[in-house]
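The block that comes next holds chain A.
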Amino acid sequence: MSEPIISVRNLVVEFPLRRGLFTAVDDVSFDIMPGEILGVVGESGAGKSMTGAAIIGLIEPPGHIASGEIYLKGKRIDNLPPEEMSRLRGKWIGMVFQDPLTSLNPLYTVGQQLIETIRRHLPMNEAQARQRAIDLLDEAGIPTPESRIDSYPHQFSGGMRQRVVIALALAAEPELIIADEPTSALDVSVQAQIIKVLKKLCESRGAAVMLVTHDMGVIAETATRMIVMNKGKIVETGSVGDIIKRPKEDYTIKLIEAIPSIKDETRRHEAPPTSTLLVEVKNLTRDFDLSPGFFDRLLKGAKRNVVKAVQNVSFDIRKGSTFGLVGESGSGKSTCARMLVGLIKPTSGQVLLEGQDIAAGLTQERRQKVQMIFQDPYASLNPRWRVADIIAEPMHALKLVSNRREAEDRVADLLRRVRLDPVSMRKYPHEFSGGQRQRIAIARALSSQPEFIVCDEPTSALDVSVQAQVLDLMRDLQDEFGLTYLLISHNLAVVRQMADDVGVMHSGVLVERGPVDAIFDDPQAEYTRMLLNAVPDISKVE
Partner candidate 1 sequence: MRKLLITASVLALGLAIMPASAETIRWARNSDALTLDPHSQNQGTTHTFSHHIYETLVDRDVEGNLIPRLATEWSVKEDDPTVWVFKVREGVKFHDGAELTAEDVVFSLDRARSDKSNLKQLHSAVASVTAVDDFTVEVKMTGPSPLYPNNLTNTFIMDKGWTETNNAVEVQQAGSTDDNYAVRNTNGTGPYILVSRDPDVRSVLKINENHWAESKPAITEIIYLPIADNATRIAALLSGEVDLVQDVPVQDVERLAGTAGIRVETGPENRIIYFGYRLGEEPLKSSNVTDKNPLADSKVREAMHLAIDRNAIKQVVMRGQAVPTGVATPPFVNGWTPELDAYPEKADAAKAKELLAEAGYPDGFTITLDTPNNRYVNDEAISQAIVGMLGQIGIKVTLASRPVAQHSPLIQNAETDFYLLGWGVPTFDSAYIFNDLVHTKEGQYGAYNPSGYSNPELDKKIQSLATEIDVEKRNATIAEIWKTVQEDRVLLPIHNQVLAYAMKDKFTLAVHPENQPRIYEVTIND
Partner candidate 2 sequence: MSSTNNPAVTEQPRSRFQRIWDSDIFFSFRRSPITIVAALVTLVLILSALFAPWIAPYDPFNPASLNLMDGFTPPNSESMMGNYFLLGSDHQGRDVLSTILYGSRISLFVGISATLFAMAMGISLGLLAGYRGGTIDAVIMRVADIQLSFPAILIALLIFGIARGIIPPSQQENMAVWVLIIAIGLSNWAQFARTVRGATMVERQKDYVSAAKLIGVHPLRILIRHVLPNVLAPVLVIGTIGLALAIIEEATLSFLGVGVPPTQPSLGTLIRIGQQFLFSGEWWILFFPAMTLILLALAVNLLGDWLRDALNPRLR
C-alpha cells in the first residue's frame, strides 16, 4: 500500500469562547489514501467541517489547532507559515464549499477566476490557462464552455455553479479535495449529478476526496470508507457498507436507525380507514406577475412575464390522514401550502374544508381549524417573545381563552404534550435547540385546537436524530388529537414514512398522486421515477 496523502494525528481544535474553551475537534486521527473517497459524517456541531478546515488551514480565528499534527504526503503542514500554506492550497489540497451561490465572486467571470487560480499554481501563460479552464469546464459538464467561460456566476444555475466550483477546486490538480457538504444546498436531481461529476473528476485524476456531509445517503452512494463523528470525536471508522449495515457503537446504531429510507415500508402511522374528506383542493391556480417595469417594456419590448406558480392542482385529504406533497424547490408546493392556510389568495380554484369553500378569505373558523408549522424554527418564533406568549398568541387572537391564568394553564399543558418542561414557558426561543424550537412551534399550532395542520418542511432544518424525534411527536399528536396533516417535503424518505397519500409536484403541476406505496413502488410519471432514482439513500449502499 502506498503512503497516505493526508495523515491526521491526534488533532485538537479549540475555540476560546467567553464561557470557556470549546473543543471543536477532539483528538482526531485518520488517514486518507490516494484515490480514496473518505466520507465524514455527523450531525451539526460534530466537528466534521472543522476537521476539513484544519487540514486546509482555514480555521476562522479565534479557533486554532491546539495540538496534534497533520501530514501531507509525510510532510508536516499544520505549522507552516501562512504564505507557504497558501501556496499549498489549491495546488495540493482543493476545497468545495456547501453553497455554490456564494462561493464565487460575483464581480468576476468564471473564466477570470479559473485563470487566476491556474496561473497562481501552474506555469502557464494566459492563453494556455484559458484553454485549460475551458477543458476543465467541459469536464465538469458545463455545455459550450467556450462561450460560457466569459459568463458571470449569476448567469449560471445553482447546479452549474457547483460544477464551476468543482472545476475551480481541481484547477491545479490537487491530490486531495475536501468537499464540505457539496450538495446540501441543491435539489435532489441536481445533487445526484454533482456527486457524479465530483466522483468522475476525482477518479480520472486519482485525487482523493474527503467528503464531509450530514447526509448518510450521499456517503452511502459515494464513499468507500467513512468516519462517524460526534461532539468533536471520532465514534466509528470503517467501510461504508460495514457501518451502515452493521454499526457497532451505540451512537452509530441510533443514528442509522433514525435515518428514513425510501425503501422502508414500515410507516409511523396508518390513517384510520374512514372515507370522510376533510380537505378538498379543486383546480387551485396561482399566478405571479413578474413583469418588468413600464420603461423596460416600452424600450426593450420586454414582454409581460406571468409565472404560473401553481396550475390546476387538485387533491383530497381524508380526515385523520397525512397527505405528503413532494417536489423540488420552485415546484410550487410551498405556494400551495400557503394558499391552503390563507396566507396567499389563489388566482382561481377552491379549497373546501368539510365541504365549505374557505379560499375566499380568513374566517374565524378557518383560522382556528387550520394551522401551520414552518420550516425554519429559528425564523418562525419571534425571538423577542417569551415562549408562553408565543404559544398563547393564537388563543388570545382567536379569543379562545378568557384570562391570562387560563391561557397559562393551557400553555403548560401544551408544553407537556410536546414533551417540554412547562417551566420553559418563561424562557426566550434562543435558549432552546432547533428541535425544541420546532416543538414550541408545534405547540403554538396546537393551541387553537386545529383539525388540519399544514407542515411546510417541518424537519428539513434539523439533524436526523432530532428529525426522528419530531416526526415521532407529530405521529403521537396525530393519534392523540385525530389531526389531519398536509406534509410538504423535499425529503422523499420522510414522506414515505409519514404519509398515507402522496402528491408529486413539478413546475407548478401535480404530476402524480395516489397512495404512498403505489407511488414509491410503482411510479407512473417520468418525473417521479427520475426523482426516486436520484435520491441518495442509505438503502443504496452496496
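Behind the choice of candidates: all candidates are chains of the complex that A comes from, given by their letters.
Here is the rule we use: a residue touches a chain if its C-beta (ideal position, glycine included) is under 8 Å from a C-beta of that chain, and two chains touch if they have at least 3 such contacts; residues count from 1.
None of these values were measured; they are calculated from a predicted model.
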| item | value |
| --- | --- |
| Complex member in contact with chain A (any copy), out of 1 or 2 | 2 |
| Complex contact set, residues of chain A against candidate 2 | 17-20, 22, 44-45, 49, 338, 341-343, 362, 364, 367, 370-372, 374-376, 379-385, 390, 393-394, 397-398, 431, 433, 441, 444, 448 |
